[in-house]
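What follows is a structure written as structure tokens; I'll ask about it next.
For this view, one protein chain was removed and the others were kept in their places.
By written order: A, B and C. Residues from 1 in each chain.
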């Protein structure tokens, strides 16, 4: 009598390429075969690879980050059939727990090279950089960013149900229009379907080819299903209400994060990890119409780390960019400025800009929209919890500069400065976007 | 022996036009004369008019909102001399308390007419609307938005030190450039200096004329000094660190809010009120350089209303607009969508869209930047505290529609629909911005 | 149109003896005449004297505390008739706000002389002592306990409805039995009715005499109605459900506290003040039976100061007293030990024991019952918020001793040591209780 251990519906083998594992996939498409079946009401465990499928190593060089193959990412676990789910239902996903693998107690945060992935501040910080984080229970620390320790607000970066054919068509059309209309000279504005390195789970060759041609890329979250929403508070105990678009729901999950700051600013900004997520599934019949939902909603769990409001320093930023140019009500510009204000503040304790950039990507910083109606300046704020540092970072601190070592860099770069080779000689501290003529 | 009552350094007379009161002013300019002097270390009380200077009445028509004179707003209290403050210092402003006047226990939230002020959703909700809020101690309720009661996160919308001549010149130049470059057909992108209805405190006629020609408008917050930052958490107990640009600091404050949501989306979106703010002032010598600050920072107080993370519903929005158009990493678009998702959700309980728009402007909703790096979709979230409602708004609620009455509208409009006259016949439910040819 | 200021149903005159004010009283008795009438559903303001009726002055001597007349205390405001309330109902009392008088921004905490009132640690700290607190908005500070500032968790120490004749009879009987059975040689175990200095509001002489003979003293809280429960979290926004025993409820309130720690250990341990409480009243018909209540319950408001769990130091205490004697599961002994552990801890920063005793009485310390079943030791904990100090009190602090000045003492005592006269020569540092032979 009594309960036995919770069923694991998806195992991953970290020693084997993700592309060879039939219960993983890296596109959103309605036809990818089910990886397993879950009962309505059941709680199961699902193992997940890290979002790069093991490309990033636990070492002190960011060359792996610089050279990461971005066509081989986001191997998601699933898709799972949830019994009884049909289009128009909501899938209520309750995250009972998320844990790293016991024998893999580490993760990484990366700053991507501006030419290979980039990030929110890549015009200012174009080099690849990396921090490795060690996990001890609920806490993490990094040899690359000393004097910091915090409890993980652990969560999946990606979760959602497969699109229907119609939803998929909508995605591909509207993103193609954006790409066609783009006047940006030097950066992708969206990623169209890409047959290269497609992984469609247990699909046969024909289906795989179809998925490669049509399947939506996993990088953006999308309003119809959530997907890669990267919401830091979608952690243990959260209930997420996901629209169902295909019979059986075809739920997928992956991209586990030990922690993340609001914005996940360095792109590979969370503390990325492989691990196990425990989920309870419930089907809410006709939930989409009954609740009037066009996008997922969620209710956080009760165990978020709590610091008290008075233990945060809040930085303010406005939509005037780093060149002094006034932008009209641009929250994106304002948020970038807010982060820069925080980086500048932390310098006086000895942290390098790249260390700060990494830290603000993955620590539980609060990014708020403050004022969005006072033309021409949007105002955003960034709340930095003081208690993740083991020294006093308050404005009245007299600590001064500490020995902060260094984060990991790509070969030839030290502390954000090129020490050999050439790229940084042309490093643009410009920011803003360069438009096509 | 012992402490006597705290000194009031600024009285306002609500029966008299703000423009006739010499300790008020409505421009940022270094030459506006001091209204009073405060010692370094002193705590004082400062009375403030509401941001419209009394134009909005406690009644059930939004005609006053529709016809508000926007050249007669933001009469700030001050500027105050803080002894010992010189450029390069920080002024540490600790907000000891904010209270409405005891005999004026009410405030208002307005949706501005699209043609006179507008707001974050004015393309969708173009009519003027209003909610009056009654205060009873820490709580507010509105006859225009029933079944809601919450504790105020009371704060000043505007506070800052006067710009130096150089800083002022910077502001005027960069905003003029934005205006010159604007391609928007039907809306102001910024407000240049405006001599009409300028109020320069106790300035003589000549100085007043100068302030009218040069003085920066008070609508936008600005990175160099804060100003109209509209940060909802800058409430009781907060410490704000403000850069000083002129001798004596010339600190001003006003635009008191009983409560506000992140974004203050309807422009007149807070619960606007007249009242009294109690502030302690301290000068931190050379603070700007020592702390490396380019913009104000603040540390919140300990008494924010707390609901628990699990007592919020979070809505997700992405940078795909209401016409299905994909935008590139546009947080502004994403935040607008997030709010629309919440409005749609609340409809099922009987609230009108305008009631929701008003409520989400002023209730303590949490607007977060979630993911800002997953091209092309920025993701934002909006956290709605369930406990401000006196019925169950959770996804599992079976409450159904309640009798929600109506908010106040401009004459000829009922529940957002034109019942007479013509404007709404051309009402654009378009959203997005119309560009000049 | 619109709301006017909230009605004040009880004014107190701080210049006049409380005993001469007909809307005050200092006994619990069903026959004390109504002071005013309040409608079911109404919100009103009620002014209150401080609990000593003005006996304690804002100065630097504790002689007033030493010589306080304890027959002239607890002048409560009321009793108020709430329309429609009848025995068996619940009175729902929602505390909308509590404020000190604007022109009396101060309060006091006292250690009572062991021979005149005493307190939880009077065997160890027998002298009278005092700290005066100055209020600035939500915060208080004391010249007698430097380096401390905190936001008030402001609340009424006493609130309740009048007992019926039957309930009053129960009280008098059971407390008389305790007094009769007491074997304590040197301390009162309860206070019987006392005609001296009785104040029965607007009662005539005959009724006053009756109230003096029968009326229950106000010192203890009692299960049937609450009364002097001294619950620190019963602050702004709290809803209290009070059993009604007589027609019209006869609600009384008083003994306002700017702040208090769990236990209010020094007896006059809160920050005592005069002020104004704003209350909304609602009658819940038959609530006592419907909810199965024998004692009041309450739901706290949302604005308690929040420090975060990790910003508290918790001290542990067990039921082994300061002489090393083992007591059987005695939570009272354990809590006394817990407080002593905290006093000992704070000594290393330079605070005197009396300063600590005063501080732990009035600061928002958390006193928890931890383990109550592990014979023979009850275990209690005391959580001290670190952020009420302006220096680092954590175990890793290197601050050392600061200049902490002194609290106020009775004449002839300095820092808890007798410098003249005789009492302290016989000062028992014994603790525990001395029993009659």
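Quick note on the criterion: a contact is a pair of C-beta atoms (placed from the backbone, for glycine too) under 8 Å apart; a residue touches a chain by one contact, two chains touch by 3 or more.
Source: prediction; values computed, not measured.
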Query raised in the report: Looking at A:134, A:186 or A:390, which residue reaches the missing chain?
Result: A:134
Report task. Check the options C:62, C:203 or C:378 and report the residue that touches the missing chain. Result -> C:378
Query - Residue in contact with the excluded chain [from C:53, C:152, C:193 or C:221] - result: C:221
Report summary line: Of the candidates A:23, A:306 or A:406, the residue in contact with the absent chain is A:306
**Report entry** Where the unshown chain meets subunit C, residue by residue
**Finding:** 119-120, 170, 174-175, 177-178, 182, 184, 188-191, 219-223, 226, 228-233, 237, 241, 262-267, 269, 284, 287, 290-302, 304, 308-310, 312-318, 320, 324-332, 335, 337, 341, 344-345, 347-348, 366-381, 394-395
Report summary line: Interface residues of subunit A toward the undisplayed chain are 1-6, 43, 57-60, 95-97, 102-106, 132, 134, 136-139, 151, 236-237, 278, 280, 301-307, 387
Query raised in the report: Contacts of subunit B with the missing chain: which residues?
Result: 306-311, 387, 392
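Keep in mind that, in the parts below, only the chains that are shown with their structure count from here on.
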**Report entry** Copies subunit C and subunit A - interface residue numbers shared by over half, same or different
**Finding:** same
Query - Superposition rotation for subunit B onto subunit C, Cα-based, multiple of 5° - result: 180
Report task. Let me have the rounded angstrom distance from the C-alpha centre of subunit A over to the C-alpha centre of subunit B, please. Result -> 32
Query raised in the report: Whole-Å distance, subunit B centre to subunit C centre, using C-alpha means?
Result: 41
Report task. Quick one: report the Å distance separating subunit A from subunit C, using the average Cα coordinate of each chain. Result -> 52
Query - Sequence positions of subunit C contacting 2 or more other chains - result: 306-307, 387
